[in-house]
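One structure is given below, encoded as structure tokens.
Just one protein chain is left out here, and the rest sit where they should.
The letters A, B and C name the chains in turn, as written, and every chain counts its residues from 1.
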Amino acid sequence: MKNTATLLITCPDTKGIVAAIADFLLQHNANILHADQHQDAENNLFLMRVEWDLTGFNLDEASFNHAFSEVANKFSMQWQLKLSQHKTRVAIMVSQYDHCLADLLHRHKSGELACEIPLVISNHRDTENLVKFYGIDFHHIEVNKDNKAQAEAAQFKLFADYGIDLIVLARYMQILSPDFVSRYPQRIINIHHSFLPAFIGARPYHRAFERGVKLIGATSHYVTEVLDEGPIIEQGIDRISHRDQVEDLIQKGRDLERVVLSKAVSWHIENRILLYANKTVIFD
Amino acid sequence: MKNTATLLITCPDTKGIVAAIADFLLQHNANILHADQHQDAENNLFLMRVEWDLTGFNLDEASFNHAFSEVANKFSMQWQLKLSQHKTRVAIMVSQYDHCLADLLHRHKSGELACEIPLVISNHRDTENLVKFYGIDFHHIEVNKDNKAQAEAAQFKLFADYGIDLIVLARYMQILSPDFVSRYPQRIINIHHSFLPAFIGARPYHRAFERGVKLIGATSHYVTEVLDEGPIIEQGIDRISHRDQVEDLIQKGRDLERVVLSKAVSWHIENRILLYANKTVIFD
Amino acid sequence: MKNTATLLITCPDTKGIVAAIADFLLQHNANILHADQHQDAENNLFLMRVEWDLTGFNLDEASFNHAFSEVANKFSMQWQLKLSQHKTRVAIMVSQYDHCLADLLHRHKSGELACEIPLVISNHRDTENLVKFYGIDFHHIEVNKDNKAQAEAAQFKLFADYGIDLIVLARYMQILSPDFVSRYPQRIINIHHSFLPAFIGARPYHRAFERGVKLIGATSHYVTEVLDEGPIIEQGIDRISHRDQVEDLIQKGRDLERVVLSKAVSWHIENRILLYANKTVIFD
Partner (left out) sequence: MKNTATLLITCPDTKGIVAAIADFLLQHNANILHADQHQDAENNLFLMRVEWDLTGFNLDEASFNHAFSEVANKFSMQWQLKLSQHKTRVAIMVSQYDHCLADLLHRHKSGELACEIPLVISNHRDTENLVKFYGIDFHHIEVNKDNKAQAEAAQFKLFADYGIDLIVLARYMQILSPDFVSRYPQRIINIHHSFLPAFIGARPYHRAFERGVKLIGATSHYVTEVLDEGPIIEQGIDRISHRDQVEDLIQKGRDLERVVLSKAVSWHIENRILLYANKTVIFD
């Protein structure tokens, strides 16, 4: 089992940043495994991900935080440390379409997703057996136009009880309240079944069919208060033709949705995503 | 050199259409080379493309029209016959970006596009040498806010003089007037540098960059009176990442635009496109 | 539930085939839903798939066979009728990697695969729980170098007992004997984890990694007596880079394998595949 630390850094771009970080890590005997950086000239931003082996590293988490803050302050860094052994705890929310859920659960069981999935919440009971087959707690919380606030309160309580770090909307067909969204900034990932910004909102496959496009797509993104406008993490497309009816689009789309959502989740839990200017930098 | 006829047919779907067409062709000794059909259950439409060798076929164009109208009337067909030896005459309109133009001219010279290209019109002089290198007439018609109607009148005259069947907008950066569009229904093909319906209108690569999409695209479509809303013929996409600046999107986009536009042109001139309900059926 | 018939036809190309088939179907009151044909000029072959609604069709299966044989004989047709209500019975064979199996079972349950899957055979016990979760019989038949003939005999018996029409090798890591292969011609589909003909044989991802390719692939094909040389049904690829280790290739490959295998299975059970000259024609 991996025992590494990952550091994500954003700061104004200036000379000496890489040298300062590299010197700091060398001084504390870090064995760097991967490092990737990006400079956004337009916004004068420096962004970096560095991962090192903790074997031989001479700082624990608390002392790292203390020691690194000197470097961080000098360059006005925003930063975020993640230890591979502290696994992200993921809750999946789902309605009736279970293809993304089944895919995530199977990948998790196969060892593809290095997270914990202790909790699935649904407003339907359709997926209960599948969830239980994988040994995961299933909670049914009905949502209707009258009980939304109450239902979300119950959801928040579950997130707290299970120590949830990340919420994945795996074709959850309810719109979250602004309160919900603001509680979990950059911690809610959704899958939308179109290549955004085309076909924002409901029934994108039907509208794609009506428009006569030759490609359909899927988009995973962080949820923000504006519907389908959050930072895009990943997108995929597939070709269609006049032979494809709406049902074919929906079926082909399922394959896109599975892959696109699972990539977003894996990048998030591996601390590979940096956000700025409503965009993502993916250090993959 | 090929000597074939291609027939495109649209009609209400009912029993006996294929039998009637096949019997008609057999009776006149047609050697069918390709046949492709499509049924749209939702709209109860039958669509077909059939191509046959003219060697041994016992009708000329005039007698075909007469003889086939009996079948066509029985099934309320809209139909369109094209002889391979009657090549489509194409005019290309272009502004300053010449990548699509250069691509079309090279493909044409290589024998990929079975059409004639007697005419290129531009509102700039940048592409004049390239056009002349390929032995094609170049006409410079300046367009500004004051002379648009006059400029278009000059264009219409050239189209008439050169016997133009199809107008290809190969990154022509002027918006055509409603009068222009209505004169050449289903005879103007444009390339738009986004995967429509995303980023309709101006500067799509810049807006794609700002939105932080992970894919860029290009779309070829017939021009109708509503900007970028005409029937889509072909679309292509390419992946981008945070490393790509706007300039990289523009460069990658050029490769998409070339391929997507040239496919649309080749399908049109080979009589492979049927339109209905603002969509295309491509018999490729 | 659909109630249609599908007819696949191969014969020497000559005039009058389409007319004869169309006339026959019209005469028996068939409502054609889809028809697709292909002519191979090089081999002078005509290939066709036609699907019609059985409502109102005035022949049952036995009388169809009798009545159609007159047309078929005239044109020396090989033909194959399939009724949608007579569902293909599929056995899946699997070893330890369960991603293709899990995918097929989930698609089947979701209604994507219009077949029956009464039987899974494995030389390991790893997938037993998963198979049983979907309510399917699981049979463990160990295979080693000493018991191969005996193991295959047990497999043949199961295929017979369960009335199996199609055998899907969903990452089954044993090589079938020539006897096995010859018993089920065009009825065994395999998934190979490379874009054939590259990397025939064992450990293709490792060899792809060593060769430094920039793309990996997966291929579904019918099994013939020559390893990995059977007719290709479908192929998919994904991009890789120097950042991808063998493990990443294997993981990315799983997504390809799932999609490529499931397409092959769905096309087979929908009677969309015609074989000739060690190639497939896919009427999709």
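We adopt the following convention: contacts are C-beta pairs under 8 Å (C-beta built on N, C-alpha and C of every residue); 3 or more make two chains touch, one makes a residue touch a chain.
Given the structure is predicted, the values throughout are model-derived calculations rather than measurements.
Across the entire complex, contacts from the unshown chain go to A, B, C. Considering the whole complex, the residue from C:Leu33, C:Leu54, C:Ala198 or C:Ile250 that touches the absent chain is C:Ala198. Touching the chain that is not shown, out of C:Leu54, C:Leu227 or C:Ile282: C:Ile282 (per the contact rule at the top). Counting over the whole complex, chain C has residues 38, 40-42, 195-199, 211-215, 217, 231-235, 237, 241-243, 245, 277-282 touching the chain that is not drawn.
Interface with the hidden chain, as seen from chain A, comprises residues 15-16, 18-19, 22-23, 25-26, 29-37, 39, 41.
Touching residues on chain B toward the chain that is not drawn are 98-99, 102, 106, 110, 112, 129, 133, 243, 251, 255, 259, 284.
Definition applied: only the chains that are shown with their structure count from here on.
With centres defined by CA atoms alone, the chain at the far end from chain A is B.
As for how the two copies chain B and chain C face one another, over half of their interface residue numbers coincide.
When the CA atoms of chain A are superposed on those of chain B, the rotation angle is 180 degrees to the nearest 5. Rounded to whole angstrom units, the spacing between the C-alpha centres of chain A and chain B is 42. Residue positions of chain B with contacts to 2 or more other chains are 41.
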